[in-house]
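What follows is a structure written as structure tokens; I'll ask about it next.
Removed: one protein chain of the complex. Kept in place: all other protein chains.
Order of writing sets the chain letters: A, B, C and D. Residues in each chain are counted from 1.
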Amino acid sequence: MSALLEIEALETAYGSSQVLFGVSLSIAAGEVVTLLGRNGMGKTTTVRSICGLQTPRGGSIRFCGERIDGQSADRIGRAGIALVPEGRQIFPNLLVRENLLAFAANRHGVPDPWTLDRVYAFFPRLAERAGVLGGRLSGGEQQMLAIGRALMTNPKLLILDEASEGLAPLVREEIWRCLDTLRASGQTILVIDKYVERLIAVADRHTILERGQVVWQGTSAELDADHGIWHRYLGI
Amino acid sequence: MSERRTTLLEVRDVSKHFGGIYALNEASLVLESGEVHALIGPNGAGKTTLIHVLSGALPADAGQVIFDGNDLARRAMHERVALGLARSYQITNLFSRLKVLDNVTMAVQSRVRDWGSSFSFWKPFSLDSAIVDEAHDLLAQVSLTGLAGRRASQLSHGEQRCLEVALVLATKPKLLLLDEPMAGMGPEESVRMVELIEHLARRVTMLLVEHDMDAVFRLADRISVLVGGRVIASGEPAVIRADHEVRRAYLGDAE
Amino acid sequence: MRPTKCLFALATLLLLGTSVHAAEATSVKVGFLSTLSGPGAGLGIDIRDGFNLAVKQLNGKLGGLPAEVIVVDDQQKPEVAQQIAEKFLKKDKVDFMTGIVFSNIMLAVGQPVFDNKTFYISANAGPSQYAGEQCNPYFFNVAWQNDNLHEAVGKYVMDKGFKNVVLVAPNYPGGKDAMVGFKRFYKGKVSEEIYTKLGQLDYAAELAQIRSLKPDAVFFFLPGGMGINFVKQFVAAGLSSDTQLFAPGFSADEDVIKAVGRRCSACSTPRTGRTTWRTPRTGASLPTSRRNTDVCPHFTPSQGFDAALLIDGAVRDVKGRLDDKEALRKALEAKHFKSVRGDFKFNSNHYPVQNYYLRVIGRDAQGRVTNKTMGTVFTNHADAYVAQCKMK
Amino acid sequence: MTQLILEQALNGLQFGLMLFLLAAGLTLVFGIMDMINLAHGSLYMVGAYLAAAVTQASGSFMVGIGTAMLATALLGALLEVSLLRRLYARDHLAQVLATFALILIANEVVRMIWGAQPMLLNAPDALSGPVSIGGFFYPAYRLLLIGVGVLVAGLLYLLVSHTRLGMWVRAGASNREMTEALGVNVRLLFTAVFAVGAALCALAGAMLGPLLAVQVGMGESILILAFVVIVIGGIGSIRGALVGSLLVGLVDTLGRAALPSLLREVLSPEVASSLGPALASILIYVLMAAILFWRPEGLFPARG
Partner (left out) sequence: MGLYASSPRRRVAAAITLLALLALPWLMQTLDQGFYVSFASRVLIFALAATSLNLVIGFGGMISFGHAAFFGAGAYTVAILAEGGVHSAALAWPLALAVAALLALLIGAISLRTRGVYFIMITLAFAQMVFYLIVSLKSWGGDDGLLLLRRSTFGSLDLKDDTTFYFVVLATLALVLLALDRLAHSRFGRVIQSIRENETRMEALGYPVFSYKLVCFVIGGALAGLAGALLVNQSGLASPNLLHWMQSGTLMVMIVIGGVGSVFGGVVGAVLLLLCEEFFVEISPHWQIGLGLVLLAVVLWAPLGIAGLFGWGRSRE
């Protein structure tokens, strides 16, 4: 399995405060990988660095073998990385349909591309709300829309930051099921969330960040076997 | 902690929504004077919103906040500070182009009850030596004495967080709202900050919002857990640690 | 250098320094302050060209002395004009000033000029104040008093039996004078006096108002580009079929005719000059820097031309002794030149007494649009304020 | 009386729609880039001069307008890439001053090329007369302006609400970072928006040229009105710009037409005749201050 995304010794800072201290991580095509850790440990910063929203101070990021660190966010987006950001950040002034259509693309010639219809079939709720302004959606619907919007770009790598944060249990479950389906279809995914138990079922491998450094990496089986790790790095 | 304590702050069913999303949903909370009360919860739970509502930066949509016997509903931010309610910021929020000492003197000078108002147009500030002396005292308390002449922007992140605390302290608050004082700090800096807060805890009541659980369990007398804009649990650290709901909220435990 | 020669030089210098007013000036300095940019620029440029043409024909001299004409644009702003005037008076120390087009600018500049005892020869602006109570020995006007042309229109409109008239003018002294002047001789019904902003260019609202009033004639006084726009929009609004348009001479000058073309066949305008002045005295024509003057007769430059001739005559009369203000004033009053647009003489308030003619825009023999002289409205007409003038 | 009101309403509509041409570009630049561009009025002036010059040279008004729009769009894009882009991140004071400097430069350059006097730009002869609508005459050219205004508003509506470009523009206005992360080159998009805004300026300048005057400084007074419009409408909102334009156009025209006579009903003629025009001319600024006071974000805030 060749690495789709390869991060080495990534360092990122906001002004005078450094957040990442040499994060290394690799994701192979078709893999689902999680990024775990408590709040403020650098998960979102890692994701923002990958997407070009934050310029790294050191280290390298390769995607499909090409260096992408330091490139502009739109080039990285077109290269095939799509982000479902923390807090959804759907466009409140665009209709649901427009949120999806605006970014529809199949730049890499995926044989069975995501289209509006396919997203609607995937999230029937969005089809019902197609003509509603994004800002009027509930939290769960917004998350579906954010995922759908990312899928419309037919990305090689889908990144979800806080995939189920702030959602009601039933909605949360629906999001998980989506990830299951996407994984089954071969989509490469990097996901950040807190529900370790559920993530163990969804993902192949896990990475735990603590104060800007990778402190543990392993497979789902390994994480499942050692609940002590949860409590050390993730619990209260 | 057996002495009788009086209620300093009472938050009653406060709600705040942005568009269709509730950031605070009938949140209630009681703080007793003298305690360090930690507020924890996942991202987006409404912690910072609650701090904003308490400090007056955002108006609440519903509910009541009683501080030291005063209903805060219609009080502007600066009036709340005068009552003794001061806040720090999650993202460092200083006078970055000013010198460290001037940052603190600005904060000290704000106490109208001690110095009178600042509508003084002619007398040079350099004659207000009492204010400057007090500022030096405060800098000593947060161990920034040697850096008084630097610009705030030239300080390291950890030093800036300490300066932030000094600014809040300078207003001589009865209640200190500390919003993630350890955010973005390295390990050593965190330790220093914990020590500083521990030191302050003897003098002032605190509401501490923090993600660093080690720090929270070390510092807090009581902990409230905010999830989905609602306080789901409130109690002593051991009780919270064992609380089923809290574990679910934090770990997704399906036990 | 021999000491005697040195002494002689020194003595000459002293003589020059102490007895300047007794000596002849070596040149004539004229401060030409006018509106040369913006929508009101047309008139100012014409006057400047006329003035310069005269100086050129006099071989660069006025009254036999080398002429130095400093031309500055006032941007149609009173406070800009004031600063320039101050500079003319205190720095350049000009002997004469001229050029101002707009009365509001004239009024803003006048007092300091007079206080400085510098002669102002107006080639256009003729505010009622300076004709009446505030008349001044240092102010001469070779064109007309503001009201005069409007009086002529008023008389004509009255004579022709129009019964219901709407008046349009900008809200500034010249505009108010125009209304007063018109009504001095027109005694019929004025259904509305519309004051617009000075420099206004869109008259949609005013035209709608005129349409609703259904007048049989409209008298407008809108100098420069304002007039062009008004006529264009008046015709475009379809008002020209029912309503006769009247304007004072400069509002139907060549600029306007060219811009408006044949659409303005309804315009009637009184003028002060009887004939075209294209070939005055020396037979030269206007410089063609701005337009081809052969197209049709053009009036405004003659005002500048006359101003130059007046200065020329007066300077000649006093034999270059420009510091003898009293003599210079007498010489100016004597007006020793013949105006190219038909003769006139100065009244006691230094405003002209002259004939006023009516012109109608039409086509000449070659089919070109022009304005034709139709007849005399006033003969040896003076202004209405002269009685109030107690010239010191 | 009804006819008068109708005619004045048409006048207001015409004025408002022309303002809209200016405000549309301005509001997008303002809303998306958070950039105060005082030089917008200069683009209007340059557009008008180009239109006049090309019309004189070619003899065709249409060619004049087309060329002016293209050339001004190009100029706008050039300006954006070379200069304005550096100002997006700067504070408003820097933006105000830098674009104020552009006004000075543009005015002088135009004065150097075309001289200080107004340029002549006449409407095609066919449109110089009146047409009869519903029993009264109305200038054909003004009707054309209304038509063009409605057409452009319609096209802009289609562009903004029914094309991907429009979606990107709206998306970029509300969340630039996310729009970029989804693969849209927002910098290029902004340049394009700026160019379109410049072309609309040129169109407004060329269309208003025959009605007003093509002269140096023509952009400044109308620029302020355009700012009033977008502040009323909500910065960044095309719909707000349209509503704001029509509101300003109608309030201004009807205010000037009706206020003096309304006042005459209640006040003495002298007071009314001096107060009427004064009140009428400040009406739109009162409107703007009132709207800002009660709805500080304008009528249609663009950011959710």
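As a convention for this text, contacts are C-beta pairs under 8 Å (C-beta built on N, C-alpha and C of every residue); 3 or more make two chains touch, one makes a residue touch a chain.
None of these values were measured; they are calculated from a predicted model.
S.K.: Can you pull out the displayed chains that the omitted chain is in contact with?
M.R.: Checking the complete complex, the chain left out touches B, C, D.
S.K.: Determine which one of B:30, B:77 or B:191 touches the chain that has been left out.
M.R.: Touches the omitted chain: B:77.
S.K.: Looking at the whole complex, which of D:96, D:258 or D:299 touches the chain that is not displayed?
M.R.: D:96
S.K.: Please identify, in ascending order, the residues of chain D that touch the omitted chain?
M.R.: Those residues of chain D that touch the unshown chain are 30, 34, 36, 38, 83, 86, 90, 92-94, 96-98, 100-105, 107-109, 111-112, 220, 224, 227-228, 231, 235, 274, 277-282, 285-286, 288-289, 292-293, 296.
S.K.: Using the touch rule from the top, list residues of chain C that touch the missing partner.
M.R.: Per the touch rule, chain C residues meeting the hidden chain are 77-79, 82-83, 86-87, 90-91, 104, 107-108, 111-112, 170-173, 197-198.
S.K.: Which positions on chain B touch the chain that was left off?
M.R.: 55, 57, 76-78, 81-82, 86-87, 89, 93-99, 101-102, 105-107, 109-112, 118-126, 128, 151, 153, 167, 170-171
Everything that follows uses one rule, which is that only the chains that are shown with their structure count from here on.
S.K.: Chain with the smallest distance from its CA centroid to the overall CA centroid?
M.R.: So the chain nearest the centre of the shown protein is D.
S.K.: Can you work out the whole-Å distance between the CA centroids of chain A and chain B?
M.R.: It comes to 33 Å between the two C-alpha centres.
S.K.: Can you give the whole-Å distance between the Cα centres of chain B and chain D?
M.R.: 49
S.K.: I need the residues of chain D touching at least two other chains; which ones are they?
M.R.: 304, in rising order.
S.K.: Chain B: which residues touch two or more other chains?
M.R.: Residues 19 of chain B each touch two or more of the other chains.
S.K.: With chains as vertices joined when they touch, what's the shape: line, ring, star, complete or other?
M.R.: line
S.K.: Using the touch rule from the top of the page, what pairs of chains touch, sorted by label?
M.R.: A-B, A-D, C-D
S.K.: Mind listing the chain A positions that touch chain D in their complex?
M.R.: My answer: residues 51-53, 72-74, 76-78, 82-83, 85, 89, 91-94, 98, 101-103, 105, 107, 133-135, 149-150, 153.
S.K.: Chain D touches which residues of chain C in the complex?
M.R.: Where chain C meets chain D, its residues are 36-39, 41-42, 45, 73, 171, 195, 197, 201-202, 204-205, 208-209, 211-212, 225, 229, 232-233, 235-239, 258-259, 263, 290.
S.K.: Please name which positions on chain A make contact with chain B in the complex.
M.R.: Going by the criterion above, the answer is residues 14-19, 38-40, 86-87, 92, 135-139, 162, 165-166, 194-198, 211, 230, 234-236.
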